[in-house]
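What you see is the complex with one protein chain gone and the rest in place.
As written, the chains take the letters A and B, and residue 1 is the first residue of each chain.
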Amino acid sequence: MTADAGKQPAAPSSLRLVLTLAIAGLVSGVAIIGIYQTTLPTITANKARELREAVFKVLPGVSGMQALVYRDGRIVVVPQPDKDEPVIYGGYDEQGDFVGYAMPGAGPGFQDTIALLYGYLPREKQVVGMEILESRETPGLGDKIYKDAHFVGEFSALSVEPEIVAVKKGTSTQNNHVDSITGATISSKAVVRIINETHAAWAAQLPAPGTEPPLTGGPADNGTGQ
Amino acid sequence: MDNLPWIFISALLVNNFVLTYFLGLCPFLGVSNSLETSARLGLATTFVMLVTAVCAWVLNTYVLVYAPYLRLICFIVVIASTVQFIEMLIKKLSPALFRAMGIFLPLITTNCAILGLAIFATNRGYGFWEGIVYALGAGIGFTLALVLLAGLREESELSNIPKLIQGTAMNLIIAGVLSMAFMGFAGLFSTS
Partner (left out) sequence: MKKNESYEEFVKGIWRDNPVFVQVLGMCPMLAVTNSAVNAIAMGMATLFVLVGSSFLVSVFRHVIPKQVRISCFIIIIATFVTIADYTLLALVPKVHKELGAFIPLIVANCLILGRQEAFASRYPTRLAVMDALGMAGGFLLALFSLGAVREILGDGALFGVRLFSENFEPWIVMILPPGGFLTLGVILLFFNWFKYKKDEFLADVAEAERGGS
């Protein structure tokens, strides 16, 4: 490689141009791979921890979880779900007994996509918790779907039969009614619709209550892929 | 959210790249003094967006699965090459247009709207057709915003504008009002 330790030559050869770019690319690649490998363990641990926290939040009384997918006609436990495979999470208490499912769902809201996680008890056919994971709704109005304690609390003993219905605030009369947020009707209805749609997609695939797959690895299993 | 019409309208109006996501502001504030240049720049940008969206999909699906950390560099190389290619194309097909556009053509490379498009499409997991529709909506939305501002600026050229507010300050305030107007599109296409 030419070692010009001074001013530029009049017209550098094509070889020199290509070599410079190639070396720059190479060094850059090495640096990037280096930082990636260094930060990967922390990033993976962060992601797992976030998921655990969300699942424990929507399924009260749970201390262990594992990922479940639908393959070959039944729900099975998988250590690592495929990239685009729909996944739900089974929650288990300290004795390792099955408590309920934590089911992720997403759909269009008022402004942009809303992503949420809700806890479901198959025996009682009830939603017992709801956590908004991602939302871009209007601050001050639509963002009440996660900021308004009353709205979030509506999802703590909610029947899914025949389906959840969003009603005007204060007119909730039945177990499957949810009080909408005043001034954020579309956001509230979006949340309800997302849960209904996710539920409709999974209901037929869930095993009969009492026959859920047991927790692999014992009650202390972290269950998120290790 | 694989709904193609929703993706298009969302990128074009509801979540306009310039007025909602603040992408592509440099040309927005810098070029919009002429309606004609704005329209041309918008079209060129839309074309680059389309090419970028397709390349991003190809890269994401076949190459970057093995090396996700190279995503940024690959995208930027794709964008720079596409812009270079367009420059040569325009120079050959219409030298007059090339001269008229001047420095703004190479500047498309640093237009954050194009890189932003690639990154958003990746984050949302858009497939081939979704990416194309998204790029179309984003590009036309970008052009729309540019043309709107250019039109307003040209209209007000001969008006008595206080010296203090002339220039970028006024453009930003006009943009703020435009952005507020576009907020009215939120909720479009929403199913109740």
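Miscellaneous remarks
Keep this in mind: a residue touches a chain if its C-beta (ideal position, glycine included) is under 8 Å from a C-beta of that chain, and two chains touch if they have at least 3 such contacts.
All figures in this text were calculated on a predicted structure; none of them were measured in a lab.
Contact with the chain not shown here comes from a single listed residue; of B:Leu64, B:Ala100, B:Leu152 or B:Met170, that residue is B:Met170.
Residue positions on chain A in contact with the hidden chain: 4-8, 12, 16-17, 20-21, 24-25, 27-28, 31-32, 35-36, 39, 42-43, 46, 50, 138-141, in rising order. Mapped onto chain B, the interface with the missing chain covers residues 19-26, 29-30, 69, 71-73, 76, 80, 107, 110-112, 114-116, 119-120, 123, 163-165, 167-173, 175-177, 179-180, 183.
Please note the rule applied: only the chains that are shown with their structure count from here on.
Interface residues of chain A, counted against chain B in their complex, comprise 25, 28-29, 32-33, 35-36, 84, 106-113, 138, 185-186, 189-190, 193.
Residues 1, 3, 6, 10, 14-15, 68-70, 73, 124-125, 186-187, 189-192 of chain B are the ones that touch chain A when the two sit in their complex.
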